[in-house]
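The chains shown are only part of the set, and none of them has been moved.
For reference, chains read A, B and C in written order, and residue numbers begin at 1 within each chain.
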Amino acid sequence: MAMKLLVANPNSTASMTESISRAARRVSRPDTQIVAVGSLSGPPSIQGFFDGAACLSGLLAQVERHNDVDGVVIACFDDTGLDAVRCMLEVPVVGIGESACHAASMLSNKFTVVTTLSRSVPVLEANLIKYGLASRCARIRATDIPVLKLEHKFPETTEIIRREIELSIREDQSDAIVLGCAGMTSLAEQLTNEFGLPVVDGLSCAVTFAEALVAANLRTSKIGGYGFPVAH
Amino acid sequence: MAMKLLVANPNSTASMTESISRAARRVSRPDTQIVAVGSLSGPPSIQGFFDGAACLSGLLAQVERHNDVDGVVIACFDDTGLDAVRCMLEVPVVGIGESACHAASMLSNKFTVVTTLSRSVPVLEANLIKYGLASRCARIRATDIPVLKLEHKFPETTEIIRREIELSIREDQSDAIVLGCAGMTSLAEQLTNEFGLPVVDGLSCAVTFAEALVAANLRTSKIGGYGFPVAH
Amino acid sequence: MAMKLLVANPNSTASMTESISRAARRVSRPDTQIVAVGSLSGPPSIQGFFDGAACLSGLLAQVERHNDVDGVVIACFDDTGLDAVRCMLEVPVVGIGESACHAASMLSNKFTVVTTLSRSVPVLEANLIKYGLASRCARIRATDIPVLKLEHKFPETTEIIRREIELSIREDQSDAIVLGCAGMTSLAEQLTNEFGLPVVDGLSCAVTFAEALVAANLRTSKIGGYGFPVAH
């Protein structure tokens, strides 16, 4: 079932869009076409509520331009603009944050989210409560690594993430880890092997879940809050 | 205690900004200065998730321009951009939606929100869950009156709201009503008298609560999710 | 990515296993091999708590026999034995009930489950609370159609389901329907078209989600409650 997926990175850092694109291709079906775009304007990374608002007009413009797709992935763990994008399209639209948490819920009893800055924690908490999955999440742990620093793959950043995973297992009694930033995607496999528990990368889940929803012939509801915007 | 409040209307309809300004002045302290502004761009009314995202850049620009104030009121019942605006300032920032619901919680046991279009219901539900007040709200009732139609004060729109208030009392066992749109402000007093229960207008609550927080010498927290945006 | 999925029907009715197998093949990837089995013993359909317990030994025996797979789907909307099966294997194990509800959560704001007998409602409610998704479900509606009667596709059974969908939209304000029985799979497409909202079939979601989890390289956690059974 050939399909075309838009992977929309809400930030404007081209190198991150590029990594996201590569990672999406790695897990997608052979006949899925990945169209990766970054926000046309706005902040170079999404760190908290303000950035999440500041990137929206550039993000929505990109979705408008690429609306001939079979599904959309919002490639920021904050699921920035997810509800607004769902209003624009009939095809399935998934966020990498929600996808990771839905996936972890089907693989474990309780998960910990390991994210970047502590200022993002309330954003993620609000999302988890809205999705209904807050009761499945033992804790959201901030590493205080800025998003763009993750790109450089400094050994010390991985070390900090490792320490939080150890604490998640010992203190939170979690049996899965959700990596709370698109910039952590490349670490998932290695950390899974090291710790012997699911270390869930949202991008991989979002791409394969979008494919799953398309394959199951499902579409975004247009009769309620996700209906097309009405004329004023 | 003289103070200056910014009342920011997230939509771009000048007549609504004007009504909001008048209503704010009616309840504010004699020595409070009200600065009412509309969004610089974006939709003429905020009806659902998409409009809430589309108005943000124009709204944030207005706040940026008027940041020499003692407090801010976001004058849309969806509390559009509330978290982002809190990141921009140290002074108190309140939404009319949250204010009405906090007020109703101190005046009644359970309230019903009577709002405009049903497409806004999920927006309000997500807010109530985030604020923690969902358990105080018996139900959110849509009248399916478009926001801008409220301006005209057609008798039939008031009649529809009346009918929903009756249902709120009889079916939801609510003992207060929250009017779920800035455009309904002028109806609060009349409906309170007619039905003999608190009919809460968010704008009045938001203006007087912003004054209350300023008078109590309180400011928005800058150490967590509402910290000033960080450089990237 | 060729894979083999076990689709385990907890009831012992061969014709239902056969329909389930066909439906699974319809949505699965071209190179996915579907192995469909029914419970070796136990009741011909799962209608409530007792049947859910009575089928378990026959179900677990079948999983034990077919444990050389890449993923497992439990093909009863009650997600019968889901936790126990997860303890037996490292590969992903998903239930059709949970899958449908996770999917509906990514396509709509609020869904109604339309199921068979009212005696199953508390089983589903307990599951939704455990999954964390109860807040996304407006209501579980029983049609009081016995499971095995669904097989015959009597026009009147479809009519009853139709009526419940109408009530879900009007009274529950739901913008998606989840079909709460594996026997309703064949109705999803038709009802989606008729009502213009997502009518979610759990089997399709479970098969494509199991494929998605395998493609994303994810496995069931073995360090917590889903660890392999310990020797006594």
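Following the convention adopted for this analysis, a residue touches a chain if its C-beta (ideal position, glycine included) is under 8 Å from a C-beta of that chain, and two chains touch if they have at least 3 such contacts.
Note that this is a predicted model, so its numbers are computed, not measured.
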Copy count of the single sequence across the entire complex, 3 present: 6
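Simple rule for what comes next: only the chains that are shown with their structure count from here on.
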Chain located farthest away, centre of chain B as origin (C-alpha): C
Mean-CA-position distance for chain B and chain A (Å): 31
Centre-to-centre distance between chain C and chain B (centres being mean Cα positions), rounded to whole Å: 42
Euclidean distance of C-alpha centroids - chain A vs chain C, Å: 26
Junction residues of chain A - those touching two or more other chains: 224-226
Chain B - residues contacting chain A, complex: 43-45, 47-54, 56-57, 60, 81, 83-84, 86-88, 117-123, 126, 129-130, 146-148, 224-227, 229-230, 232
Complex contact set, residues of chain A against chain C: 1, 27-29, 92, 94, 98-99, 102-103, 105-110, 131-136, 169, 173-176, 188-189, 192, 196-198, 200-201, 204-205, 207-209, 211-213, 215-226
Complex interface listing, chain C residues touching chain B: 109-110, 135, 173
